[in-house]
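Right, I'll just put the structure down here and ask away after.
The complex appears here minus one protein chain, its other protein chains still in place.
This part shows chain A:
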Amino acid sequence: MQVPAQFQYEKATSVEHALGLLGKYGPESRVVAGGHSLIPMMKLRLAQPQALIDINEVEELTRISVEEHMLRIGAMVRHAELLSSAVAGEHFPIFHDAEKLIADPVVRNRGTIGGSLCQADPSEDLSAVFAAIRGEAVIQGGEGQRVVPIREFFTGPYETVVADGELLVAVRVPIRSSASAYQKVERRAGDWAVAAAGAELRLDGDTVAEAGIGLTAVGAANFHVPEAEEFLVGGPATAERFARAGEIAAEHCQPVADQRGPVDYKRHLAATLTARALGAALARWHGRHQEA
């Protein structure tokens, strides 16, 4: 039987309350949201917090909203809620592409957006999604809120800029005219990615005006590839250019061989999935602009 070691348990009722509890229990406390990463780690003693601060009842963190041209996703929003959110899918269809493939439907009922990002697993899907669309983490501490681009949020595997005594409260994304898509290869339903790529495009006529490429599970630094983005901007949006961008992305990855596949296979996937995600985003861009 796998059971976590003993810990103190506190149920926070507000962000202020959670921050107070984090201060009270100090660095050996952990915030628990859906618990679908932390509880398995606690069972295996990979994590052994002395205190758990449960934010499941913190109502103010559960909303998806549009405020001042920003899509704002509260840290306690469950994967299933993001998948079914019309407003999120309308502005960023990449969310629906990715969420359909994150874990399985029952796990998605419990796991949260904030929890997934704070876990900072090198194979996590939303890290690549938010990197592609240039999301921003809203982090609250005793001194107030600070905003950190997701591209600067991760400091290493399982490590983020969220400091002791701080709480990730939301992720927000500036709403602008763009199209986005996500492509993932997994060995079986509900598994982690062998590799996955997210892409966002904004065109000016036939020219790429803005490009975002996010990659997960292949060792891309901070889940994105600026070299491939820079290559695309200013050039035509063609399949040949997307294929080349994929090759550049693959060259800048550092995949490791594991039970999901060898290095060359993962690099191949990084290239192919990048090109496909760009192609899917382009099709959406054209679809949207023909409607208008």
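By definition in this document, a contact is a pair of C-beta atoms (placed from the backbone, for glycine too) under 8 Å apart; a residue touches a chain by one contact, two chains touch by 3 or more; residues count from 1.
Here is the rule we use: contacts and distances are computed from a predicted model.
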| item | value |
| --- | --- |
| From "Chemotaxis protein CheC--inhibitor of MCP methylation", "(2Fe-2S)-binding protein", "2-oxoglutarate ferredoxin oxidoreductase subunit beta" or "Acyl dehydratase", the hidden chain's UniProt protein name | "(2Fe-2S)-binding protein" |
| Residue, one of A:Arg110, A:Arg202, A:Arg244 or A:His268, that touches the chain absent here | A:Arg110 |
| Option touching the unshown chain, where A:Lys43, A:Arg202, A:Arg241 or A:His268 are the choices | A:Lys43 |
| Contacting the left-out chain in the complete assembly, out of A:Ala47, A:Val66 or A:Ala80 | A:Ala80 |
| Touch list for chain A against the chain that is not drawn | 1-9, 11, 32, 35-36, 39-40, 42-43, 52, 54, 56, 80, 103-107, 109-110, 189-190 |
